[in-house]
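I have placed the structure first, in the form of structure tokens, so that the comments after it can refer back to it.
Of the protein chains in this complex, all but one are displayed in their positions.
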Amino acid sequence: MALSVEKTSSGREYKVKDLSQADFGRLEIELAEVEMPGLMACRAEFGPSQPFKGARISGSLHMTIQTAVLIETLTALGAEVRWCSCNIFSTQDHAAAAIARDSAAVFAWKGETLEEYWWCTERCLDWGVGGGPDLIVDDGGDATLLIHEGVKAEEEFEKTGKVPDPESTDNAEFKIVLTIIRDGLKADPSKYRKMKERLVGVSEETTTGVKRLYQMQETGSLLFPAINVNDSVTKSKFDNLYGCRHSLPDGLMRATDVMIAGKVAVVCGYGDVGKGCAAALKQAGARVIVTEIDPICALQALMEGLQVLTLEDVVSEADIFVTTTGNKDIIMVDHMRKMKNNAIVCNIGHFDNEIDMLGLETYPGVKRITIKPQTDRWVFPETNTGIIILAEGRLMNLGCATGHPSFVMSCSFTNQVIAQLELWKEKNTGKYEKKVYVLPKHLDEKVAALHLGKLGARLTKLTKSQADYISVPVEGPYKPAHYRY
Amino acid sequence: MALSVEKTSSGREYKVKDLSQADFGRLEIELAEVEMPGLMACRAEFGPSQPFKGARISGSLHMTIQTAVLIETLTALGAEVRWCSCNIFSTQDHAAAAIARDSAAVFAWKGETLEEYWWCTERCLDWGVGGGPDLIVDDGGDATLLIHEGVKAEEEFEKTGKVPDPESTDNAEFKIVLTIIRDGLKADPSKYRKMKERLVGVSEETTTGVKRLYQMQETGSLLFPAINVNDSVTKSKFDNLYGCRHSLPDGLMRATDVMIAGKVAVVCGYGDVGKGCAAALKQAGARVIVTEIDPICALQALMEGLQVLTLEDVVSEADIFVTTTGNKDIIMVDHMRKMKNNAIVCNIGHFDNEIDMLGLETYPGVKRITIKPQTDRWVFPETNTGIIILAEGRLMNLGCATGHPSFVMSCSFTNQVIAQLELWKEKNTGKYEKKVYVLPKHLDEKVAALHLGKLGARLTKLTKSQADYISVPVEGPYKPAHYRY
Amino acid sequence: MALSVEKTSSGREYKVKDLSQADFGRLEIELAEVEMPGLMACRAEFGPSQPFKGARISGSLHMTIQTAVLIETLTALGAEVRWCSCNIFSTQDHAAAAIARDSAAVFAWKGETLEEYWWCTERCLDWGVGGGPDLIVDDGGDATLLIHEGVKAEEEFEKTGKVPDPESTDNAEFKIVLTIIRDGLKADPSKYRKMKERLVGVSEETTTGVKRLYQMQETGSLLFPAINVNDSVTKSKFDNLYGCRHSLPDGLMRATDVMIAGKVAVVCGYGDVGKGCAAALKQAGARVIVTEIDPICALQALMEGLQVLTLEDVVSEADIFVTTTGNKDIIMVDHMRKMKNNAIVCNIGHFDNEIDMLGLETYPGVKRITIKPQTDRWVFPETNTGIIILAEGRLMNLGCATGHPSFVMSCSFTNQVIAQLELWKEKNTGKYEKKVYVLPKHLDEKVAALHLGKLGARLTKLTKSQADYISVPVEGPYKPAHYRY
Partner (left out) sequence: MALSVEKTSSGREYKVKDLSQADFGRLEIELAEVEMPGLMACRAEFGPSQPFKGARISGSLHMTIQTAVLIETLTALGAEVRWCSCNIFSTQDHAAAAIARDSAAVFAWKGETLEEYWWCTERCLDWGVGGGPDLIVDDGGDATLLIHEGVKAEEEFEKTGKVPDPESTDNAEFKIVLTIIRDGLKADPSKYRKMKERLVGVSEETTTGVKRLYQMQETGSLLFPAINVNDSVTKSKFDNLYGCRHSLPDGLMRATDVMIAGKVAVVCGYGDVGKGCAAALKQAGARVIVTEIDPICALQALMEGLQVLTLEDVVSEADIFVTTTGNKDIIMVDHMRKMKNNAIVCNIGHFDNEIDMLGLETYPGVKRITIKPQTDRWVFPETNTGIIILAEGRLMNLGCATGHPSFVMSCSFTNQVIAQLELWKEKNTGKYEKKVYVLPKHLDEKVAALHLGKLGARLTKLTKSQADYISVPVEGPYKPAHYRY
């Protein structure tokens, strides 16, 4: 691997697949802008005052067309931006090209190796002289992880002279993280600590990244304030649910053209993502079976007419398997061996460890036939039957299709913009400690409100007397914090 | 009104419509038991140890077949019980008869006047010598209200000698409450304060009652601990949502036999109840329009393909109107005047003030034609067209049909049993102050788990390694408190 | 059985449950008129010319509120009408009372014995001096059957002197038919032949009755022209499908209050009726399994996400069983013995022989517990578990609820009116031979058109050039005869 940063004529750094796709990317960005009223409203409201003037924002988040609109909203508000993707398959190369050419430093392409992926992450965080970013937009927490691991290694090195040992872990990806940090230590033994000093905070996009943040908060190891964007209602109850309802069948169709009607589909996990997936599959005419650990979610599935069983119960009769759990080791190679010929196995949870890809790859005599990129048929030697794995076990909606559509991402990303604005505005006030925060409900409601006009909706207004009767302000917020929507 | 308490041969007090319906009630109670696995599991688990031995429980909650199974679960656990309904139309007379004959003191019948209603509530709270109940099961908060108003009046009387003045309020129902308290003051000027002293706590069933409790908590006027059962996930996300999805069309069909397919239906409010109603109407083939004040709920409706408009936008073209807001003054007589001939207007929110019944009744020249009990056609003199009001504006699913089905009520009522057990167990420990509490998540999950077997579901079990990965115990609880399901 | 015909003050014959319910019936008829735009449009279009002047119409069709509007449309067009129900449980007594008092001779009440049922049928056909009706409206074909069997017996008697022997059949109901005919032979050995002579034709409502007519047409035994109303698109694709989608859950709810969500429901047969039932159950949250003999219908079920299995596969795990086949011997007592406790078994096909009621009633030691009329729990002695049978195995939507709603019946009945008009208009032209006919497509389209305005629909109009391009007249009909909709 010998990667090198390129520069635009204006001197902006980048590394993308093909800068000549920038025009195509620009056209799709313009279409997306029409579908992203929340972001465009932010540009209109905040653009004139340039609130991000002087702020450096690094983002690690799927480099798609929708993200391009987010990035250009941040720059429209005055920020300087560097970006990388948070998944090796999720970049849309024309989006990356347009942003690299026009707006921000981008390091991302579809089909990175893991080494390339972490190289990109490093580049994204590296603002040259003066250290790192002021703010991070994170998705899954990899940028945050790198800084935390870097700081930990630097402190250990300072104390004991020991450098991280990539061989200390079995995890192939973590080996790479340790290697990068080890190599960095030699060049600058306080690089990550300087980053940490500068950092005002991070806003995190997903369930998975948020889980990591709360774990760090609990152990007291969180190094800077974090805003949990995922748990804004207008994020998790929209992006996770309606986004996946849209993009799961999209990914299935683009990857396999399979007829969903009539099939038996197993959805592992019935959280917001699983609910969206199950709804999509049911509506398309599949018979859906859910696996769950949580009795409440299981009972919800039953109320919707879905069967709740264990994976073992149905592994040999189902046609489509989707993992949505956020947990690991959901579909193991031993399950896959028992599946029907050409059963489709895919993951729409954040990380690829829901499906036992390692077990599959190392299965004796297994044969991989690549139908097309992100669609592989794996044939077991005993039976000579195969299963079809999408996106190598990674996020199939981003690997095989284009991820969530613009409109729902506008909800998510408007939360991101608001979270970044909030962190930056309060950078010197001490309002945010090294803890995890959610946005206040009135901002959550504002995000929703910005998306109603596009869909032709008209809200009812409370009278003062009605507002008093239910003890809320006329202009909201309307619900208690614990309300579940 | 000259009501008198009757007694069974065993000396139990009651006032019901017709004790001879007890056999019919018993048959339906037996059917319901098969559909209420959570309550039956409580009997099996807790019955032997008789945890309610010595406890007096008063309940103000729709006296239906399902409630009968709840009452007999409480008595099976050792409690003595007195009961009234919390709605003048919601009693099922055969259920009341069976309970009165076999299990508990009941004061309830379908079609009470408001005076009779409050007389029943008083009887329910009156345990004779020694004062009131130890525990209250409340629905909508009327029992809790009566005690709080009673205490307030007694304190005022003690201080100033002033008695409550029914003429001080315009609200017809509150006049009655004040009258009762005033009359009671003469007989015993410390009756409600004695009640308060004895009371260990209340568990409250509904959104509406809970709202009242939080208001009292905020002003510091809450007189005893309260458990908010409504906000157990296994209550609000099941009973409110799936219960209404079932019982709204049931009520519409029994009351009017109207074909729902092809009609335009307006659902005012898109909370859990509204979501259930809208889903039911959409599935039955109606075109559904939602009115909302909250932009988040509005955006949810849009994502489901529902139109969001104001009532004014659609008042003259819709066929069916349902209020679900928990607020007041939603459909006013001025709206009703503009409706199509035979438009159906009904309410499934807790209180009847969502529909302007007073405005309708006092509209000059309006004519009421009772088709059958709970189904009235009101004809406006100008147009000679009429609208159809169900259950006189009160809960139409209980007034026109039989309320929610047993299975979903088993979820709600298992929460009630658990809440009552908790209050009683901790009565002397100081664990519960004069505040509002929700049940801990592991109990919520337990309620769900008790309902899975009946529906043939099989849960997946976490491995230790998976549980550690997501930082939860193997046996749950599985979700953070803020999780929205 | 000693039944006697009663007379109104105006001399009209009737036999109903309670004439005092006429006012209540009238109120509901008036509501129904608003929901039956097709029938009301017939009154407006044809009423002035009194096309049925002088015609005697006998109807054997569920005596409901909707049928009342049909009857009064026939009388509004000049006909004299006599009516009976075609099912022992389907009469709505208040509808029968209103019609008996105001409009036509009615012989029908809810809960007839089979003897009473056939007595009513006889009365309905008996116009006194001058013999029988000019026209018959039939549902299931019982009126037509009686005349055909009567004529057969008379001819046999004339030839051989032999009278029908009720003991010649095992079928309990057919014994009664033969008895009636035998007894009638003595009084008038040419009664049914005289009827046949006068009869201009019959219009038949249902799949079942139509099947009988085609069988008679094939064997050449059909005695008069018949119009197959069932196979008008605006009948079978509406009444059978959307009517059952409405009235199946209505019947289930009124009879048992069972929660449908989460249950496993088996629908036997996936024709129009089965499709409506399956859709309703799925939408209400049940998991639906279909049984089918026809591979095409089976494949349709699969495309909708329904499982297709045999009854034997699922008999012991399902909660709700619905027969919709039009065939016999679908659920036998041997199936019922294997069902879960309190499994619900019901039929929505025309005849009650889909469920093996005889087998159940004669099962050794079986115990019947009547929860309420039309809802019986049958307990098997071996297991002491019971199943719940609705409407004694007869049409559960009419036995336990009020049948299909007015709007969809308006489609069906407008076809009836048009069919009757057609038969009567052509009575002397020879247009109709002793065969079975369907209405021409332009009349079918007209029926649909009459129902659009009520639902606010606006049709698009073809230009001449477009009409030519697809080779249809601008004003329709728009589809070839074989089009399936």
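Remarks
Lettered A, B and C in written order, each chain numbered from 1.
What we mean here is this: a residue touches a chain if its C-beta (ideal position, glycine included) is under 8 Å from a C-beta of that chain, and two chains touch if they have at least 3 such contacts.
As the structure is a computational prediction, the values presented were derived from the model and not from experiment.
The chain omitted from view is touched by exactly one of C:D231, C:D319, C:D352 or C:D376, namely C:D231.
Of the candidate positions C:K152, C:K211 or C:K427, contact with the unshown chain belongs to C:K211.
Residue in contact with the omitted chain (choice from B:T144, B:Q307 or B:S412): B:Q307.
Within the set A:L3, A:L31, A:A44 or A:L114, the residue that contacts the chain not displayed is A:L31. Among A:Y242, A:F351 or A:F413, only A:Y242 touches the chain that is left out of the view.
Where chain B meets the omitted chain, the residues involved are 261-262, 282, 285-288, 299, 302-307. Within the complete assembly, residues 24, 27-28, 31-32, 34-35, 65, 242, 245-246, 249-250, 253-254, 256-264, 283-285, 317, 341-342, 369, 371-372, 377, 388, 401-402, 404-408, 455-456 of chain A touch the chain that is not shown. Seen across the whole complex, the unshown chain contacts chain C at 211, 214-215, 231, 233-234, 236-238, 242, 272, 291-300, 302-303, 307-311, 313, 326-329, 411, 438, 444-446, 448-449, 451-452, 455-463, 465-466, 469-471, 476, 478-482, 484-485.
Assume only the chains that are shown with their structure count from here on.
Centroid to centroid, with C-alpha atoms defining each point, chain B and chain C lie 41 Å apart. Centre-to-centre separation between chain A and chain C, using Cα means, comes to 58 Å. Counting only residues that touch two or more partner chains, chain B has 242, 455-456.
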